[in-house]
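What you see is the complex with one protein chain gone and the rest in place.
Chain naming follows the written order as A, B and C, and within any one chain the residues start at number 1.
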């Protein structure tokens, strides 16, 4: 009930604080007999890894995954896959200055209030380092549904955004730039903007769009477990996410029904796709697409007012290595959570 | 696993098709000894009820709730509360014309594909009639957390929207107009617009904003079951919802960290509330607020192309009694789902 | 979390007190397209019904099931099956004498301690009347797995027991006598013994044996959700059950491995079946069989000492209509719970 488990048939349970011995997880419910592509897992980890480029944090994390069970002779056995990622780069001394203070717009204060105790080093459990375990699990989930294609990309950074529908974008360009934006001109603008923000010791938010293609018809449960509700919950569980919309989303709320309804072709496909590939909570075979909003990272390399345990306000100069904009590294996390949901609902639908 | 249950400690399971014998549910996990205010339940049902005003569907549903168990001498006993709402107004003949066709942007087609069978009368299980059971349960949930104040209202219809922060609105005006919008001038515009749309046989979408006040600090679980992820899933499970954002939401994705961070007062409250009352998934005692996007109702009183079971397209003139805009009646549904989440996490946090 | 739901894929949630308006339940997760045999359901209800014979309680309950949803044109639709059984025979006045007292070996006292309130009429929620809902659901579950044959029978009453292995019994005799014992000579002894006990105003315990045949290989999950653990929990959740053993059971604890091991035939079947059809928690295709112990009914038609709310002891003469021995009527309940488990694990294994 403490919310460290995700999924129904395939269940991911994660553990670990950013500066403890290790983080990791157990992926339970993976079907037997799947030949695991370890390179694919490593590749996803590389995409999420800090220190990967000039616009991300320069903090180095090795993020070497160790698989401890559930895989035999390179194949899944149907038993739980235990894995861990050692925290090789823990520098606890970096965090002594925040032991007795609560950083603004971080979870420090609410953890202290809820639990009466917290691992204050680097955010502890509330650190986005936890998402490394999700990326491992998501990379396996993708291998359960190999025909489904999940593609996420950065669609906006601050006020810079892609102004084309995703159908007009070339997804092969996503990994060609540091921002993971398929429009190269806009990618360059975003990159420059992030560099500027970084120099100011500031941060900026952004959005990620995700497109899921080749989804079989029929995934999703009609009432409380609608497919988009599961996707929404998955995305909203990622650190820093503030919003989720799918298909026509918030724009759809402005439309008339006569414009919004997706008329059928004779083969059951639709001429438009304002529905976003999901009707009544169930996939209809059209592309599923959604957008996720990320707030700006709360850690600034500027002077800021902190609350102390003694209920006073103190000014502290931010330091360390942090992301000025989190969305480029969040792309594989969005894909991982999407893969976990789709694989889970795929198995559930059997 | 079929997704007809919602909640962790307090669990609502619903059943029922729009044109079957009855709909209803079981609310399990309600604490013992709560004196039930039946008028309050009836009042919520009235707010959701079809036929309540000139701008909603003229379809009449009595929506009389019968409680069958779990309440003794007016108090909850800690055992499951079974309840049902008879479908007194079933007119199955109304629906014979859609037996063999699939309406655009309805769930007819995916139900047929997923289950191979469906109750085609009035949408069956996919009908928003199911939400009546949620309103019953939500009205009870509100009585579990009497000090928490949950207020939802219509914040936009089509392109007409409230352009003030919720703090400047007078919530006592919400129930004074048909649209449930606290700004009376805008409410009037919305009402007129809905009437125009209705005359056209068309429909329009809208948004609902919900504010939750007096929430104790500490509700929410850190990783997958963040409080806003639970709220998001709850809202996305409501019929016709396309998006959810809380706190700064999608606007927050455009902001800089230096502007977005909520600085503390000495008592632990914050000077701003871009966070929307939740940090790292846990309530921080500030107001929780979020916005929900509803698409336009798919049923039009116009001619439209339908798909037939024989994979042909046929044109059908829409008829019957439907809402031109669903958001006025969805206000109590949003509140009900919010109440279920908050009451559940309140008990979970004990 | 209040424990009124059973199952993983097929979930039964029940509600209702013995003297409230109605009892009933929601069976969620039933596959679509199953043609429901209502006579079969009615037949199971008849077997459980009070007042069915000279050796059961003479209390009359109509036990007419009303199906409210989830079945359309006689077939399941994949949506939740809501059902209720009105409590037509409530005679609340019968129970006023126990309003302020706690009956020995009943749940009155612990309910009062746990909840601070209870529906004292006829045991309320703790009444075995709740099992009527299980029988409805179990009768449907049997129709999900039509090739599996589930047969329960009374194997002992007090010290009278069947001393043959089940393979030597003629199951067609079970319903030919009031006790539901396949050995007619022993059935007669049991019947006479129960009549004697009844005349004394006393009660007696007994055991039920259940045999499940034609179970596919592979049902059951290896670690915590072993098939026999699920069956055991199901049986132990039935009112008055004190013990569960499967295969060699408690006798197996006295045996040597060289005698207990089930040697294979070349086709994978085994020469003996001390394992009871389950290895490592997973069905192996052999017959599953288990035995369930029921304590004597706690309600006596004798004078007995009761505890009062004022913490004094008072002597009360038992009255009313109760079973002298519960096992004949518990046979369909054991089968129903077994059917729910097997159907659930069957779907889980897909």
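Definition applied: contacts are C-beta pairs under 8 Å (C-beta built on N, C-alpha and C of every residue); 3 or more make two chains touch, one makes a residue touch a chain.
No experiment lies behind these values; they were computed from the predicted model shown.
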Next item on the list: Have a look at A:50, A:80, A:249 or A:328 and name the one touching the chain we're not showing.
Entry: A:80
Check: Among B:79, B:113, B:239 or B:279, which residue is in touch with the absent chain?
Finding: B:79
Checklist line | Footprint left on chain C by the chain that the document does not show | finding: 1-6, 8-9, 14, 102, 104-107, 109-111, 113-114, 125-126, 130, 156, 158-159, 197, 202-207, 217-218, 220-226, 228-230, 232-233, 236-237, 239, 242-250, 252-258, 260-268, 270, 274-276, 279-284, 293-300, 302, 304-307, 311-313, 348-349
Checklist line | Missing-partner contacts on chain A, residue numbers | finding: 1-2, 4-5, 8-9, 11, 13-17, 20-26, 28-29, 32-33, 66-70, 72-73, 75, 77-82, 84, 114-119, 124-125
Checklist line | Sites on chain B contacted by the missing partner chain, in the whole complex | finding: 1, 79, 222, 350
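Keep this in mind: only the chains that are shown with their structure count from here on.
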Note to self: Regarding the chain B and chain C pair, does the interface count as same (over half of residue numbers shared) or different (under half shared)?
What the structure shows: same
Next item on the list: With chain centres defined as mean CA positions, report which chain is farthest from chain B.
Entry: C
Check: What is the distance, in whole Å, between the centres of chain A and chain B, each centre taken as the mean of its C-alpha atoms?
Finding: 27
Checklist line | chain B and chain C: spacing of chain centres that average the CA atoms, whole Å | finding: 40
Note to self: Among all residues of chain B, which ones touch two or more of the remaining chains?
What the structure shows: 1-2, 4-5, 8-9, 14, 114, 125
